[in-house]
Each structure stands twice: as C-alpha cells, then as structure tokens.
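Apart from one protein chain that is not included, each protein chain of the complex appears where it belongs.
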Amino acid sequence: MTAARVFSWPVRVYYQHTDAGAVVYHGRYLDFMEAARAEMLRSLGFDVGELVRRERVAFTVHTLQITYHKPARLGDALTVTTRCVETRKVRLVLDQQVRRDAETLAEARLTLACIDALESRPIAIPDVIREAFEALQEGT
Amino acid sequence: MTAARVFSWPVRVYYQHTDAGAVVYHGRYLDFMEAARAEMLRSLGFDVGELVRRERVAFTVHTLQITYHKPARLGDALTVTTRCVETRKVRLVLDQQVRRDAETLAEARLTLACIDALESRPIAIPDVIREAFEALQEGT
Amino acid sequence: MTAARVFSWPVRVYYQHTDAGAVVYHGRYLDFMEAARAEMLRSLGFDVGELVRRERVAFTVHTLQITYHKPARLGDALTVTTRCVETRKVRLVLDQQVRRDAETLAEARLTLACIDALESRPIAIPDVIREAFEALQEGT
Partner (left out) sequence: MTAARVFSWPVRVYYQHTDAGAVVYHGRYLDFMEAARAEMLRSLGFDVGELVRRERVAFTVHTLQITYHKPARLGDALTVTTRCVETRKVRLVLDQQVRRDAETLAEARLTLACIDALESRPIAIPDVIREAFEALQEGT
C-alpha cells in the first residue's frame, strides 16, 4: 500500500504576481495552482490546449477552498504540490499546496468538473485521463 | 430586528477577465470580489490606498471558499453583493456573490484579517472601521 | 470644423492592479485601456461580447506604443480618454491616455485590426461600426 503520488511544479514570483502590500496578491495563487495542474496533465501525456481543440475536453473549477498561512514575496522560488484525492465519473478532487522550502504558504482543495468545451456542459472524464488520475491517486 | 445590509457593486466583463473557454477565468472572480470590498469600504468612508499609506492598515484574505455555479461571459453586466456576517477583534467574515440578473454565478465566504501593512502582522481592526462593519452587519 | 471627440471612462485602482513597487503594474494600464475601448464601443451601441458571439467580429491590438510618465497608486481615481485618430478599411488608430485629475500618467497609441473571431484573419470593419468611428473622429 502506498500513499498518493504528489506532483511538484516550481514557480517564481515576478512583479505581476505581487501587490501594493509587497506580497503575492491572493488571486495569483490560483494562477500558480492552475499552472501546476496543466503541468500535471502534461506529465500524464495530456496538453490542455490540445484537449480543448482536438477533444473539446476541459476541466473547470467547481469549488475551491484555500487558506493563506504566510505571504510569498517578490523573487521567491515556490513549489506547488498537487495530489489527486478522489476521481469520480465527472469530477476530480485535488489538494494543492504552495510552498517555499519547508513552509506551506497556502493550501487548497479543489473540485474540478470535466466539461464539453464548446457547450460548457458536464461530461464523463475520458477513460484514458481518468485512469491516469486513478493511477496517480493510488501511487506506484 | 433587520437582516444584514447588502452592499452591491456592478462590474462589467472585458477581454482581460475571460479565458480560452470563452468564459470568465475562475481567478478573476477574486478580482471582482476584491473590487467590491474596496468599494464597500469606500461607501463606509475608508479608501484602501489611504488606509495603507496613512494608517498602515490593510485587510488580507485568510480563508476563501468559493463555488462556481454558472459561467460569466464577455460583455456580461454582473453585480457583486457583499454582506458582513461576523465582526471580530482581528477578523471579518464576509459573504460575497457574483450575480447576473437573478442568477447567482458564484458564491464565496471569506475570512479577512486586519494587518499592519508594513510588518504583515495581525492587528486589531481600528474601532472606527469595526463599528462601521458592525452597523452594516446589524442593518439599519 | 471640430476636433475629434474624446471618450472618457473612469477606473479605480484596486490591489489587483498594483505591484510590489506600491504602484500600478505597467501591464495593467493595458487592461484599463481595453476596458475604455469596450465602453467606447458600448457607447456607440456595440457590445464586445455580442460582436464576437453573433457577428464573429473582434478587434485585436496590432501595435501599441506607450509612455509611462507618472505612477498611479492604490485607491486612485483615474480617467482613460480614447480618441479615434484614423479609420481605415481593416484598421483603427486610437490615442489613449490614463489621467489622474489634470496629470497624464500614461499615453498610448494603438493600431487595432478587425478580425473574424473564429478564424483570426483580418476582415473589413463592418460599415455600421466604421461609420460610427468616423463620426467620432470628425467630432460633432
């Protein structure tokens, strides 16, 4: 028995991520987490652009809970970790954390829904993607 | 006895808010809600810029839960409603909704912490602001 | 004979527009100008969302020159002015300024191309829009 595998993705803080409080604006963490999810998909063999254009498949955020513990600052090297905690027919549940070295700066749980990208209606996650996420979830 | 007063703020969807799914990108709702909070403060007599520069006072998002029900699209006229549900010494709890006419597109609960803007540490909400929020909370 | 009419649109600076330099991030001026162009179109009777969805018509920025004179800050009330300086078959040339009271903070010249929104190729500006811009250009 193994723990769920964690996908790690590095991000660097630039001026466009910060605000007048001299820290990263709270909304930018959602961008960091979006980038990490796109790269997790890429690591599984799926490109978000081709999924939309060729397969009409997209994942949209349905619910998101985030807690901000400590601020990130300009120039920081951050790591976003992503862990798949549940795979259902239409939805995925992911845990994502934004870290700086050993510190957890923010942690989030998201529910994503798979949709038909043209009609914006829920569809079953394609088998090949669902199986890749299930494999991630179970660990290797 | 009256219900808590609701502050409403209109926002319009421009290209910068949308993404390749032809809907508003999930992170932009946080910007719409931030704008609505700044304008609610302004309606109470406080400017976010002067609070930081003159009083070293800022409010940062500590926790945020958001559910996305329906997508907003380019050109939409939206309304952000903000309701103060709890006022404590250092924290505020707010409910915010993003609506299009009678439809609720997204709804969120946020906990905000009052901080010293230079040192990024929690401070008591200044009395004059806390009292304005308490008045809002109780209704008129 | 009169000067070209100027369309003015107010914007307010929120946290999401600022950066760690405690001023508005240089890229956000493009968002302010985009909002002002959308509202100028609306003032002429055209909604950017409906133009894309019903007519497949969009305007994209082809060239942009901008000079930043003074920084805008959190909480500032700004005005974006937009003036149409040239109307051609496929392109428009606009001058836009971002002002705070009497001060010009930034000034830009943009060339916009009209495109078929699905195929991203240049098309003639629809007559009804071109005529509205020409009327603007000539003044009242």
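The chains carry the letters A, B and C, assigned in the order they are written, with residues numbered from 1 in each.
Here, a residue touches a chain if its C-beta (ideal position, glycine included) is under 8 Å from a C-beta of that chain, and two chains touch if they have at least 3 such contacts.
Values in this document were obtained by computation on a predicted structure and should not be read as measured data.
Student: Using the touch definition up top, pick the residue from A:D31, A:E55, A:E107 or A:E138 that touches the left-out chain.
Tutor: Spelled out, the listed residue whose C-beta touches the missing chain is A:D31.
Student: Mind pulling the chain B residues that touch the left-out chain?
Tutor: Interface with the chain not displayed, on the chain B side: 15-16, 18-23, 25, 27, 73-74.
Student: Touching the hidden chain in the full complex, which residues of chain C are there? Just list them.
Tutor: Interface residues of chain C facing the absent chain: 20-21, 23, 26-28, 30-31, 34, 49, 52, 58, 60-68, 71, 117, 120.
Student: Could you pull out which residues of chain A are in touch with the chain that's been left out?
Tutor: 12-16, 30-31, 34-35, 38-39, 47-50, 52-53, 73-76
Just so it is clear, only the chains that are shown with their structure count from here on.
Student: Determine whether chain B and chain C, two copies of the same sequence, contact each other through the same residue numbers or different ones, counting it as same when over half of the numbers at the interface appear on both sides.
Tutor: same
Student: As a quick test, compute the distance in whole Å between the mean CA positions of chain A and chain C.
Tutor: The separation of the two C-alpha centroids amounts to 34 Å.
Student: Among the residues of chain A, pick out those that touch two or more other chains and give their numbers.
Tutor: Correct list: 20-21, 23, 27.
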